[in-house]
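Note that one protein chain of the assembly has been removed; the remaining protein chains are unaltered in position.
Let's look at chain A:
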Amino acid sequence: MNIVVYIKAVVDPDKAKNDLDLAKGTKEDKLALIINPYDKQAIEAALQLKEKYTGKVTAVSLGSDLATDKILRDALSLGVDEGIQISNDDFESLSSYSPALGTVLAKAPVDDVDYYITGREAGDDNQSITGASIAAALDVDFVDNVDEVEYNDDETLTLTSRWDKSELKGTYKQKPLVLSIKDTANTPRLPSFKAKMQAKKATLKHFKVSDLPDIDVARIKAIADRATTINLAKPEVASKETVLFNLNDDENAVSELVADLKKHSIL
């Protein structure tokens, strides 16, 4: 079974100076670049598929060479078999919010793919379009928000997708299939030191966007030009903070807190 998992580099939220840095993806410190947390569940789902049915997992990442090198090696140290870097140096406008993204990612050269897997969203810009846009570009079916995977003996999957207010369970026989994995779907494994050491020495496949097999650069440009990003910003979040008590006067703090939580039906 051939499984492709798409992963994105984001700045470690613990290390990003502020939220906007995070959204813009300021990339000064290689060690501050991590696999998009949501993609960790996608990798785990891919590895579980491989372990269930035997096969190969290829991770694909688009971005700067520095970023994709770092996170693809991180993915290898989790057990992914191969990494493909797609450098967007020749396509500055190709960001994760570009409508052309799926068209490019779908061209990653991996043969006979059974499942294409993405995380549900990116931790920096919180968009969740990658899975759908890859599916559209490949013209294959797409299952969104997968929260539970059951592996059937005939290599079909029974998938449960969950949204805030609904749940959908179905058995999917078609292949290939694009899956977008929810962050509650599994607990990602930790990297092993042995795989980490091997990952340091591994050779990654490297392509520029314009070097990808069968890529139609003019078409990508046309799609990319269909929409222009004017502004990327974080919305103002209304503060819900209430100060219940003064730290210097903690005599009644506990009883006040309990009373207030009860008032709001939290306790």
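Quick note on the criterion: contacts are C-beta pairs under 8 Å (C-beta built on N, C-alpha and C of every residue); 3 or more make two chains touch, one makes a residue touch a chain; residues count from 1.
Here is the rule we go by: contacts and distances are computed from a predicted model.
The complex appears with one chain absent; UniProt names that chain "Butyryl-coa dehydrogenase" among the candidates "Intermembrane phospholipid transport system permease protein MlaE", "Butyryl-coa dehydrogenase", "Electron transfer flavoprotein subunit alpha" or "ABC transporter ATP-binding protein". The chain not shown here is touched by just one of A:L190, A:A218 or A:A233, and that residue is A:L190. Of the listed positions A:K169, A:K200, A:K234 or A:K262, the one in contact with the omitted chain in the full complex is A:K200. By the touch criterion stated above, the residues of chain A touching the omitted chain are 30-31, 189-194, 196-197, 200, 247-248.
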